[in-house]
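The other protein chains are all here in position, but one chain of the complex has been omitted.
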Amino acid sequence: MRFGDLDAAGIAYYPNLVNFLHESFEDFFAGHVGRPYPEVYREGIGFPTVRVEMEFLSPVRYGDHVDIDLTVERIGRSSVQIRYLGSVGGRPVFRARNVAVVVDMRTFRPTPVPAWLRERFQAAMDPSPAARG
Amino acid sequence: MRFGDLDAAGIAYYPNLVNFLHESFEDFFAGHVGRPYPEVYREGIGFPTVRVEMEFLSPVRYGDHVDIDLTVERIGRSSVQIRYLGSVGGRPVFRARNVAVVVDMRTFRPTPVPAWLRERFQAAMDPSPAARG
Amino acid sequence: MRFGDLDAAGIAYYPNLVNFLHESFEDFFAGHVGRPYPEVYREGIGFPTVRVEMEFLSPVRYGDHVDIDLTVERIGRSSVQIRYLGSVGGRPVFRARNVAVVVDMRTFRPTPVPAWLRERFQAAMDPSPAARG
Partner (left out) sequence: MRFGDLDAAGIAYYPNLVNFLHESFEDFFAGHVGRPYPEVYREGIGFPTVRVEMEFLSPVRYGDHVDIDLTVERIGRSSVQIRYLGSVGGRPVFRARNVAVVVDMRTFRPTPVPAWLRERFQAAMDPSPAARG
């Protein structure tokens, strides 16, 4: 959490926390997917968000380090739904979910999730509900 | 929609559109409530968002003028729920809803919506469904 | 000056004031140049800044309306130098100057200032120093 993310109350301005979701999605590519997001983007695949919902559970203060846990919830033909949990020192500060459509950047039209990417998304899904029972 | 709100695809970066919701809320104070938001804020009343949901219906392109229609949906003891509809030349581009808690900025604890403000919020509610039938 | 432009001290975060320069440049196109910046941009002419300097004379507070006075100082073959003066209620709050290069967006290489634009830039220059003596 940087100085530029604060509002006048000295806590994170909430649209800046929405921006954290995208940064976390970018980090997920570099880390889990195994190919940097900018590289995938430059090859012509984009992930515009079509829906986001976010709950702010506790203020994020200046200097807080926010850990963001990302889970793939659902993979559609041309979309992916992702859940985010933000925490500061183990204390949850926000919960969010977004749906991104996979688009061909030349046409800006939806395109099927490429097989290699679908495989990586699947590996980031929760274990099956049964397994958790 | 300004140059600084765009992403590399030349359309609005979605966290910047979330920022538009706050700007619209500020404009609602200057226009409908009748007292500038900064003035109310400086007197010690804040409106941190605790929940937001937003759907992006159509890309917002550079140069688009976004009109935002704001409706108060629900007024609680210490909170207000607001619905936003963004459009460009009559074409809907986003729909959103947020819940803001009314807080005393000295304590950052919820405080009842002041009567003068509740009255203005109520005047910005939709007519009753019956009335519209 | 919007809530999202503030820092934790309740005044404008200075990189956000730099952003105001670009917004003022965009407004200058719509107003003085007579063609919206997005339209010119889409036709393939961009104006990346290669140099900026800015002095912050007085804090800009929440709710302040900043008037920005823009003057073209120098027009080169493929560049333009602009001076900005920001004020709040007649009180100067910042002074700035930037140099933007005119580029062909297909190649991102400098291109001569088109004649029609050069003419509009010239009309926004100060009267000659002699005239002011």
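Letters A, B and C mark the chains as written, and numbering starts fresh at 1 in each.
Assume contacts are C-beta pairs under 8 Å (C-beta built on N, C-alpha and C of every residue); 3 or more make two chains touch, one makes a residue touch a chain.
The shown structure was predicted, so the numbers you read here are calculated from the model rather than taken from an experiment.
J.: Using the document's contact rule, name the residues of chain A that touch the chain not shown here.
T.: Residues of chain A in touch with the missing chain: 2-4, 19, 22-23, 26, 36-39, 41-42, 61-63.
J.: Could you pull out which residues of chain C are in touch with the chain that's been left out?
T.: Where chain C meets the chain not shown: residues 8-9, 11, 13-16, 18-19, 21-22, 41, 46, 48-56, 59, 105, 108.
J.: What is the set of chain B residues that contact the non-displayed chain in the whole complex?
T.: Within chain B, the residues touching the omitted chain are 3-4, 6-10, 13, 15-16, 62.
Going forward, only the chains that are shown with their structure count from here on.
J.: Regarding the chain B and chain C pair, does the interface count as same (over half of residue numbers shared) or different (under half shared)?
T.: Over half of the interface numbering overlaps between copies: same.
J.: Between 0 and 180 degrees, and as a multiple of 5, what angle does the rotation take that fits chain A onto chain B by Cα atoms?
T.: 180
J.: Specify the chain pair with the maximum number of C-beta contact pairs.
T.: A-B
J.: Can you give the whole-Å distance between the Cα centres of chain A and chain C?
T.: Whole-Å distance between the two chain centres: 35.
J.: Can you work out the whole-Å distance between the CA centroids of chain A and chain B?
T.: For chain A versus chain B, the centre distance works out to 24 Å.
J.: Roughly how many whole angstrom separate the Cα centroids of chain B and chain C?
T.: 30
J.: Give the residues of chain A touching no fewer than two other chains, as numbers and ranges.
T.: 8-9, 13, 15-16
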